[in-house]
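Only one protein chain is missing; all other protein chains are in place.
And now, chain A:
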């Protein structure tokens, strides 16, 4: 393999796999693909556009009622975005750096659009400002290295000319990690890894694949599938997030119960730092060679260097996949069941538990039913669960399941899990509900954009927490804190504050919160939002939750790092940073 640099900005659809510029098919001020979005049609019915998702092109009759009922929002009250791209400050370029970069032939750009696109992640405040046409400090230019060696050259030049580098993968950060530090006086260069997107080799004997770190999740999976393999790593952002980003944030995939989280998947990492290239000399499956240097890289959030190549474990594509779902009379029973499943170590590839509010939300996204028969069947199911089984529709909650493997084993496994669920009052609620649950994961981010059109803002955040009663108590306390803080901060409508358990472990679980409110009547909604989220995080920490399970720290949660890992721990990380990058070339100021 040889790396070729053309010297021009990569064009759309050059024919090479994955070289399609994400930027050209994605929204610049919202989530995901430009062609996919929710909207209310003239009849006031919800619809989802595009062709990419199961929900695409369908009418969602209950969305409006849920939306208006939950947030007190009104379709008459629109808050359309005001576009104003001229607000971007002109780039401050480091001429010497640009000159030398030109001679390497690595493509770069200081086009405003390119710069703005890489100036943000998907935190609420970032998107909200963009919709308002407000843009803060932007990278002054963007470079597109094509391979590891390009990165080495760029880092060398950056060190030589004192330029600040910010690595950019898929841009799905929700921790303010991509925000350019406003106090940065040097020229900021966004290092976009999107062109480093090849699978370099697949080793079927050892079941490993060596991949360039810029590859986007769904491309990686698709390409491996073509050879009959998969990584099984499926974070909710996998449509857009990159392998390098996963490594840099310690990502977690939906199916980690079978495949493991990113730290379990990587066998070898190559990273370019200002001090030089760091990598191990072999690919042994486990080593006792002092503290694992991979763990300095995993979760370093772009503060130490650029991950360029990764060797990952791969698995043959599973023979059989089956979704499933279980209804529980209440959240408490549901959590108890998940705990038991974790205890018996028989968790399916994925098991998630939504609380009642999310269950209701899932219903709002049910498409129009095609026949009277299905609607009759739905009615019958509802009757059975609420009237016959006596479940209170305002308390019941749903677990969604995904099984994978040999057909026979899957069926056995399924029975085992349903038997456990039955002990906690759970009733099997069908494959369809399960599948819809997972589909929601991908479209929920689009829904925020819809909300913003109607004065509703919101976001999700996550934590991990030990089992015993912390899971329940933490969920209750955090939800209550959110409601209370909203009231105190003058939010005039009750907020949506809901949670779900998305991962189980031997010793605890990962909990995901969704929080949104109608901000009509507030002069600075984003500030209110941030205060509430801050309070919610304090509540999480006070209740024994972690600072983050997989979103990372970025700049958003930096203030709690010291209390989280102790000042000595922080000092250890700082000394690594000082050794690798004494001049703070990788100056995104995340984490530390």
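Definition applied: contacts are C-beta pairs under 8 Å (C-beta built on N, C-alpha and C of every residue); 3 or more make two chains touch, one makes a residue touch a chain; residues count from 1.
Just so we're on the same page, contacts and distances are computed from a predicted model.
A single chain of the complex does not appear, and UniProt lists its protein name as "Phospholipid/glycerol acyltransferase domain-containing protein", one of "Armadillo repeat-containing protein 8", "Response regulator 24", "Large ribosomal subunit protein uL4m" or "Phospholipid/glycerol acyltransferase domain-containing protein".
The hidden chain makes contact, of the residues A:137, A:315, A:381 or A:476, with A:476.
Across A:75, A:89, A:422 or A:542, the single residue that touches the chain missing here is A:542.
Touching the missing chain, out of A:408, A:468 or A:578, is residue A:468. Even with one chain removed from view, chain A keeps its contact list with that chain: residues 468-470, 473-474, 476-477, 480-481, 541-544, 563.
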